[in-house]
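Only one protein chain is missing from this complex, and each of the others stays in its spot.
Chain IDs A, B, C, D and E follow the sequence of writing; residue 1 opens each chain.
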Amino acid sequence: MALTVEQRFFLAILVIAFPFSAISGDPDILSDFVVPPGTNNTLLDGNFFTYTGIRPLVNSTPPTNFTVTKATMVEFPALNGQSVSYAVLQYPAGSVNPPHTHPRATELLFLTYGILEVGFVDTTNKLFTQRLEAGDMFVFPKGLVHYQFNCADNDSAMAISAFGSAAAGTVSVPSTVFGTNIDDDILAKSFKTDVYTIQKLKEGFPPKA
Amino acid sequence: MALTVEQRFFLAILVIAFPFSAISGDPDILSDFVVPPGTNNTLLDGNFFTYTGIRPLVNSTPPTNFTVTKATMVEFPALNGQSVSYAVLQYPAGSVNPPHTHPRATELLFLTYGILEVGFVDTTNKLFTQRLEAGDMFVFPKGLVHYQFNCADNDSAMAISAFGSAAAGTVSVPSTVFGTNIDDDILAKSFKTDVYTIQKLKEGFPPKA
Amino acid sequence: MALTVEQRFFLAILVIAFPFSAISGDPDILSDFVVPPGTNNTLLDGNFFTYTGIRPLVNSTPPTNFTVTKATMVEFPALNGQSVSYAVLQYPAGSVNPPHTHPRATELLFLTYGILEVGFVDTTNKLFTQRLEAGDMFVFPKGLVHYQFNCADNDSAMAISAFGSAAAGTVSVPSTVFGTNIDDDILAKSFKTDVYTIQKLKEGFPPKA
Amino acid sequence: MALTVEQRFFLAILVIAFPFSAISGDPDILSDFVVPPGTNNTLLDGNFFTYTGIRPLVNSTPPTNFTVTKATMVEFPALNGQSVSYAVLQYPAGSVNPPHTHPRATELLFLTYGILEVGFVDTTNKLFTQRLEAGDMFVFPKGLVHYQFNCADNDSAMAISAFGSAAAGTVSVPSTVFGTNIDDDILAKSFKTDVYTIQKLKEGFPPKA
Amino acid sequence: MALTVEQRFFLAILVIAFPFSAISGDPDILSDFVVPPGTNNTLLDGNFFTYTGIRPLVNSTPPTNFTVTKATMVEFPALNGQSVSYAVLQYPAGSVNPPHTHPRATELLFLTYGILEVGFVDTTNKLFTQRLEAGDMFVFPKGLVHYQFNCADNDSAMAISAFGSAAAGTVSVPSTVFGTNIDDDILAKSFKTDVYTIQKLKEGFPPKA
Partner (left out) sequence: MALTVEQRFFLAILVIAFPFSAISGDPDILSDFVVPPGTNNTLLDGNFFTYTGIRPLVNSTPPTNFTVTKATMVEFPALNGQSVSYAVLQYPAGSVNPPHTHPRATELLFLTYGILEVGFVDTTNKLFTQRLEAGDMFVFPKGLVHYQFNCADNDSAMAISAFGSAAAGTVSVPSTVFGTNIDDDILAKSFKTDVYTIQKLKEGFPPKA
């Protein structure tokens, strides 16, 4: 079988790149910052270090559903290697940010507007809760299940959360467990319930096509 | 037996200091190994580096429920600072190790006997599953939700899992979410169901007194 | 109030031990969170994970000088081992946050109100600048000299900055160089100027008594 | 000199790749897992996370020489970035795993069958030994010289060892020192013996062609 | 728009390389050493691990200005991933190494010849100074502003400094602040002086074209 020129170059890249796929690590980098491959450094300027994706949220009408707007390494490549990122969280009255974990970082939430009931569960199964007012901070330790609830009757709430990683990742418990086609019997045994209840719960979290 | 004043102070220091030894990151230590405070190094011998807590499982009757026996820094202090630990997993026929995460390490499962259906969900909500035979290994990446199921009709299964941390920690999803008194309304909204269903699910996971 | 001998020893241990908790690297910890020595874990609740020190800034009159309010491991001990912290920055019109570095973390600034001119210099001596509007983010890479300037004629500005460490540290260039009694001749040679100019500059930064 | 097209592409790759060769690090990765370059993620399934290379050892006839079967990043690429790996160790009666070190990880040995005499030497030159029975674990701290010996007269032994790195590496002392053409005089001086003895020892460890 | 063949290959590299730019980290590597991409490992020999760039300084005439000769990852690629590097420092009588920081490593200076006055300022703005004689060592902690001064009337001095990173980086305070076109008004406010003084100071540090 003959390879095309393009295929051969891909192969060449593969062979060279493989030893280096060991990669990554949020810790220390060996340069001031990391630029995407192919970047012409002489053209690099302050724009690379600026993220304007949150600007539209300022003075906008609050959303009608709980909404997360992220500024991580994916949206803001200059964060690569810098071990920090943000998410802006908007909670209409009565809305919930369901139980979830961040596998790669602690979350430090700063409530800028409104009130929130928050909680997390540690690995000894102890629940820690708090009612936050505007200006308060709360720390959700790395890898633990946590949630937030806007318990206000009418007022929206807004928070900004910092993460000690450029790519904290999110595992949302309801959609991870009930929205990914895990076998009904396994879930019924796990949650000590019947298959019917599992199937009802799954209806709320249709898997993505 | 009465302690002298000096002994009591040593004990006091020990009790306070012990949590500190847990702090010092899993990464590199600055000594060959870490001993508990107050250890007389000249008495230290091979026993400190040996763990016999799994020995009783050899040739024992398999348990009738899914059972985890751990060998982490808590049970085996010599692991402190060494970034590795074990758990032995015993699965009666049809039993499940429910969805859970390990906040501080990847799990590398080695199936020594029987068959298992295993799965994990990544942060894009994609489910990865596999049916394992004796001798197979499967990797559950750090911080992701995963489970195992002994799908055999009659035969038990046994696995040993290695972790890249001396204190991986475990967050079991069902008991974390439904066994820790998180508010019913918050859970109902999170799981897109009614309070009645939440309360039924909670019955399976009574909080520890 | 007189302390018993035992209480005094506990205090002594506490005072000595506290700096130790600061030692244990920012990276991974071997527990969900780190509590100060002597903490009774059964009394630990959500308050430990909450910081209310920023609450007074909400709806307060803006300060007349550039002001930093920190939420680091010192003010908020629950951040120990969690690799993240915050600072709230308030800039009256025309005020400057002078050139400084953070030895232990990148700063990710989020401008919540007003406008700012910001800049940093990399290790090749290249200056990167930007004019930020409310809602914009800017990243100041770890260890590099940076500054912010509220270039507005009348309007104050406010920002929140996240750091990828619980103890980023700050080295302010003007006070470090001119406010710490470094020898005049050494400074004159370093800045290629005369001793008179150095002495004039030092007048602006009287060393702390 | 004119470069061929292929040479120019290799150069291009080199130039781009160089800043990124700083690479690697077993610690935290910025994604759930690392796939080899060129992987079509939509085709990725549970097989990538499964290793079946140990399956043939199950119920096989024990080998007649000491045998190591590895499951590291090389054999099992999904381990990349996950900080954990395995080796299966098979010891015929009377066989030895000679003194060696692992430069990049602690070894946690779990003896599944038989008996073993094990030992390691710390950096103060203190020897720690133990006789292990089936079900026992022993920890060989990172970078220290250690060995295992099946002291049984007739019975084979089998162990599985976990490492806190995906690529622990092995430095076998006898073949490293006597099987790599280090100068005879240097070795004679180092081991305080004569060149004749060194040459006799070297006969046991012929360098690979 | 049609891309040239070369452009398409660059794009291909970009797409493949991007997930791997997360990279780097001075900490642990997953191999014994890191070689530049494209290296033919069978040709690799002791020369790769040798750096002769300092050899010309031996027995040479001392320079007439303060001179730094570096042996970092840039000059000596074998240091990549090994977390250590060197700089050789030559001080004519009366010369100064101006206040600077190393963002990515502590400096451990060893004075081989002459005398030096050294100092650093910690993050509480406390100055630590010392007068060193030949054979003395001094540690400049990571990220803090420090300087050295050869206070001898006639005699030159020479030092070698080790860094705990292969790429420590250097931020020289005078040229960073006054040689990079930071706005005069911002500097005047920062240093509590007038624009005229700032402009005079800038004359000593003309920006690189």
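One rule holds in what follows: contacts are C-beta pairs under 8 Å (C-beta built on N, C-alpha and C of every residue); 3 or more make two chains touch, one makes a residue touch a chain.
In this text, all values refer to a predicted model and were calculated from it rather than measured experimentally.
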Which of E:Thr39, E:Thr112 or E:Thr197 contacts the chain that the document leaves out: E:Thr112
Listed residues D:Gly38, D:Pro63 or D:Pro103, member touching the removed chain: D:Pro103
Contacting the left-out chain in the complete assembly, out of E:Tyr91, E:Phe138 or E:Phe178: E:Phe138
Selected from E:Gln90, E:Thr123 or E:Thr193 as touching the chain missing from the view: E:Thr123
Chain not shown, touching residues in subunit B: 6, 9-10, 13, 17, 20-21, 23-25, 27-32, 34-35, 37-38, 81
On subunit E, residues whose C-beta touches the chain left out of the figure: 26-27, 32-33, 44-52, 54-58, 71, 76, 78-79, 82-86, 105-108, 110, 112, 118-120, 122-123, 128-130, 132-144, 160, 162-165
Subunit C, residues in touch with the chain not shown (by the definition above): 8-9, 12-13, 16-17, 19-20, 22-27, 73, 80, 103-104, 165-167, 169
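FYI, only the chains that are shown with their structure count from here on.
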Of C-E and B-C, pair with higher C-beta contact tally: C-E
Centre distance in Å when subunit B and subunit D are each reduced to the mean of their C-alpha atoms: 26
Distance from subunit E to subunit D - Cα centre to Cα centre, in angstrom: 36
Two or more partner chains touched - positions in subunit E: 9-10, 13, 16-17, 20-31, 37-38, 73, 80, 103-104, 166-167, 169
